[in-house]
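A single protein chain has been removed from this complex, and every other one stays in its place.
Our next item is chain A:
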Amino acid sequence: MSVLLVLLIVLGIGFVGFFIGRRRAGAQDAGKVKVHSRAHYHGWWVFLVSVLPAVLFIAIWSAASSIYLERSAEASLPAQTAESVVASRSLALGMVQGIADGLDRLDPAEMQNLPQSYGELRSLLGSKGVALASEGQDYMIPIAQRWHSGAAVARTIGAGIAFALAIAGLIFGLSGIHPRARARNNVERVVLWGLLAASTIAILTTVGIVFSMLFQTINFFSVVSPWNFFFGTVWDPRFADAGAGATAGQFGLIPLLAGTLYIALVAMLFAVPVGLFAAIYMAEYASPKVRSIVKPLLEILAGIPTIVYGFFALVTVGPFLRDLSAAISGGPGFIMAQSVLTAGLVMGIMLIPFVSSLSDDIITAVPGTMRDGSLGLGATRSETVKRVILPAALPGIVGALLLTASRAIGETMIVVLAAGVAARLTVNPFEAMTTITVKIVNQLTGDLEFNSPQTLVAFALGITLFFLTLAMNIFALYIVRKYREQYE
């Protein structure tokens, strides 16, 4: 019996409980007692007590039973030797699992006289549409069979217990129906826990991301010293030597960090004035009709995938800047097609809607009485904006700009296409530099082993980037919150 079917049946039991519970609660004769909860709350409470424990049990049971089966299968694998045809134990375990899953497709008769040679089994399963790896060995078949039958037993037991739980919950829920029963409070509490769980998922995911990077980073730092990583000025990972051992190359973060911050700076230099002025126009000058057209148009810019901006940089802006510089100098252009300037400009265009939209919200949040007060004293609009609105909105705008900057630092696709891959330290914005994100992409998109420092460095870079943007976001949120308190 598959897990999905079990879930459906449990849900069915729950709905039966809902309808019975609702009818019973509706039909109960309260006499002089005031009924506490309305009938549908009783129905939902019966539904929840029959479905929730059973569903939780199914989730835990299937996770636990599959871990148990995998462990026992792994224990019965023969020891790994130098002559083993299959490269590693985990690979062998994967093949066994593949066979075990494939056995589901066979009917009982075929299971009875299962071929004991891997070649025959492979062709049999192949005819059922299950593709198996060609290096499989005969010894895997009995292990897979045990796995298969163990899984079937576990599923049957699990389904039985789940049904028992659901029916027990149903009876418990129905027996609790009486006029003063607090079904409404119970349901509300479950809703509260559900909402709490949803927000916990977001937080736990963040923690999970940090840990997944943290372990790989620790592995990396066992090969390369943190000092060399954080303070090294040379980035030379030597892909060719990967796996060769001692000569692991140099992993200096400084050139990448410099490139990241430089490109982000150029982007912000472009995006902040343009975005801020656009926000001021929309918030203070534009008539509602213009605003209702311009604001969504600007926000469309935010919806363009960044890879498209990358194309734009690569085929339009980069060559244009190069040709322009060639025309100015009269000889070869001094701006390279892939350069800090190109990447920064295009990233700046991408950031405009973030700056303008966030700033616009903050400027409109400044109370209208401030505007009236200033205009009533005979100030012009621009004096009002400059001397009253912007100072009042400044903390919020700074927060918005920090959020935007952390986006600029984490941006990947534009710089991959437009900034170049040369990791060097330069102050010339017309030359190519590279960023942390570009190097993460480079390090991970090879066919290198996952345990060489050349690959692991990506995680160290990732966690550095993560903490950089996290710190900026926390700081930005702190400022924005402080600003909000000012008017509320």
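Simple rule for what comes next: contacts are C-beta pairs under 8 Å (C-beta built on N, C-alpha and C of every residue); 3 or more make two chains touch, one makes a residue touch a chain; residues count from 1.
Going forward, contacts and distances are computed from a predicted model.
Student: Select, from "Multisubunit sodium/proton antiporter, MrpG subunit", "Dihydroorotase", "RNA polymerase sigma-70 factor (ECF subfamily)" or "Phosphate ABC transporter ATP-binding protein", the UniProt-recorded name of the complex's unshown chain.
Tutor: Of the names offered in "Multisubunit sodium/proton antiporter, MrpG subunit", "Dihydroorotase", "RNA polymerase sigma-70 factor (ECF subfamily)" or "Phosphate ABC transporter ATP-binding protein", the absent chain's UniProt record gives "Phosphate ABC transporter ATP-binding protein".
Student: Taking the entire complex into account, which one of A:Arg24, A:Arg371 or A:Arg424 touches the absent chain?
Tutor: Residue touching the chain left out of view: A:Arg371.
Student: So which of A:Arg105, A:Arg387 or A:Arg481 would be touching the chain we can't see?
Tutor: A:Arg387
Student: Name every residue on chain A in touch with the hidden partner chain.
Tutor: Missing-chain contacts on chain A: residues 287-288, 367, 369-380, 383, 387-388, 391-392, 486.
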